[in-house]
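Here the complex is missing a single protein chain, while all its other protein chains stay put.
Entry: subunit A
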Amino acid sequence: MEEYGAGDLLSEAMCAGARVVVVEDCVEAPAAFVLHLLLKRALAAGGGGGGGAALLALAQPFSHYDRVLRKMGCNLSMHRKSERLHFFDLQGFPGGTQGGAIADSLAQLYSAVQRVVETCRAGENAGRFTVMIDDVSLLEVAANGSADDVLDFLHYCVTLTSEMNCSLVVLIHEDIYSSEDGVGLLAHLRYIADLVIKAAPLSTGLATDVHGQLSVVNKGMLIEQRPAKGQKVWSFHFKVKENGADFFYPGSRH
């Protein structure tokens, strides 16, 4: 279980072929650790060729991810130098543009991402490439609340998954949308997703050994995504550690 995660509950629930993964969290149970884990797996994936990853970071600077992943045994700086990892620092996105140019900025961002994916595929790395967005709620803020523009951008990222052997992992904060009048990004994302990973606090409150519960819904759209046992919904507890996270069924923790 301490290797890049081939044996744990999360990888069992996810299977190998999930293309569009939506991670939902809330203030009481943040799921950034899931992104860190998936990033580590994406960079470690594959024997010799390995995959690559593109991280579109709106939430934190590179130093933060570097520090966190280093404790998990993954050297982001090295991967960035060797161009296995492409880091997009979007904390200042979209920069100086205003008004209707949001769509253009997003189109340009997509163009950069597509270029990165194409370059990676053309190289020796024929493995699965992962595009990760941390997070979509901040992307909507950067787009001045225009959910349609963000959805257009996400749609284009989704087309990358079907055309270029790519995975898309996005983080969204579910509690921001719970009291909205209209239908927000969250509902649209749930339809687009092949796999939904939802982190929630325990209904019984805080605990030292268990930090929350994780529900994984594997819709299994394509045949290679179907879990072996045919199960679609997984529910288990997690505990976040310095070097990763533990996943276990309720009550099985000694």
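We take it that a residue touches a chain if its C-beta (ideal position, glycine included) is under 8 Å from a C-beta of that chain, and two chains touch if they have at least 3 such contacts; residues count from 1.
The criterion applied here is as follows: contacts and distances are computed from a predicted model.
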The chain not rendered here carries, per UniProt and among "Isocitrate dehydrogenase [NAD] subunit, mitochondrial", "Dynein light chain roadblock", "Elongator complex protein 5" or "Integrator complex subunit 13", the name "Elongator complex protein 5"
By the document's definition of touch, the residue of A:114, A:130 or A:167 touching the omitted chain is A:114
Which of A:173, A:198 or A:211 touches the missing chain? It is A:198
Sole touch to the unshown chain from A:80, A:121 or A:188: residue A:188
In the full complex, subunit A touches the hidden chain through residues 26, 29, 107, 110-111, 114, 148, 151-152, 155-156, 159, 162-163, 178, 182-183, 187-188, 191, 198-201, 203, 212-215, 217, 219, 231-233, 235
